[in-house]
Structure formats: C-alpha cells, structure tokens
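Pasting a structure below so you can have a look.
Our next item is chain A:
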Amino acid sequence: MIETIIHVLVIAGLIVSATLVYYFRDLLAAALASGLFSFLISLEFYLLQAPDVAISQAAIGAGLTTAIFIIAIRSTKRYEEDAP
Partner candidate 1 sequence: MIAFILTFLLSLFVYLVLTAGSGNIGLWSASELTAGIVLSLLTAAVARNFLCRARNYRMANPLRFLLIPIYVIGPFFLEVIKANLDVAYRVITLRIRPGIIRVSSDLKSDLGIFMLANSITLTPGTITVDIDEHTHDLFIHNINVGEGEEAAPVIRDHELFSIADLPQWIRRIAE
Partner candidate 2 sequence: MIDPFYPAVLVLVILICLCFIRLILGPTPGDRVVAVDTVNTLTVASLVILGLIYREVIFIDVAIVYALLSFISTLYIAKYLGGEL
C-alpha cells in the first residue's frame, strides 16, 4: 500500500518536472528541471529494482548531461525568445 503511494508520488514529481522543463523561459532553470527529472527517474528505476539503469541514469543523466547543457547555454544564450 505504502509502496504504491510512493510510486504515485514519484511519478507525479516526474510529470511536474517534465512540465516545468517546458514552461521555464529561463533556459538555466529548464536545465535544472531536466536534471531534477533525471534524479527522480533514477529514484523510480531504483524503486522498480533496476539498479544498473539507476546507476547509469545517475551518472549520465544527472551528472554529464546537465554539464553539457550548461556549457551549451554558456556558449549560446540564456533566455529563450518568443516564437515569431
């Protein structure tokens, strides 16, 4: 029972963070939200007892992808412009 509630909460957090990635106009905040998405999906993989995937998600998705995003934002620009 409690396990089901935990699953539901984590998946709700996943949906909220994925929506935030879409809504943030500040790309730095969007990169943060996508990093948070990676953290939470790593937790969800762990709850589903798949530690291999959880490790690779924690290392790749949470560590390296955020770093690459930040470097890319640094070399382009930070704020998203409105669509023409």
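How these were chosen: all candidates are chains of the complex that A comes from, given by their letters.
Criterion: contacts are C-beta pairs under 8 Å (C-beta built on N, C-alpha and C of every residue); 3 or more make two chains touch, one makes a residue touch a chain; residues count from 1.
The model shown is predicted, which means the values in this text are computed figures rather than measured ones.
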- line: Touching chain A here (same complex, options 1 or 2) is candidate 2
Interfacial residue positions of chain A with respect to candidate 2 in the complex: 2-3, 5-6, 9-10, 12-13, 16-17, 20, 26, 28-29, 31-33, 35-36, 39-40, 42-43, 46-47, 49, 51, 54-55, 58-59, 62-63, 66-67, 70-71, 73-74
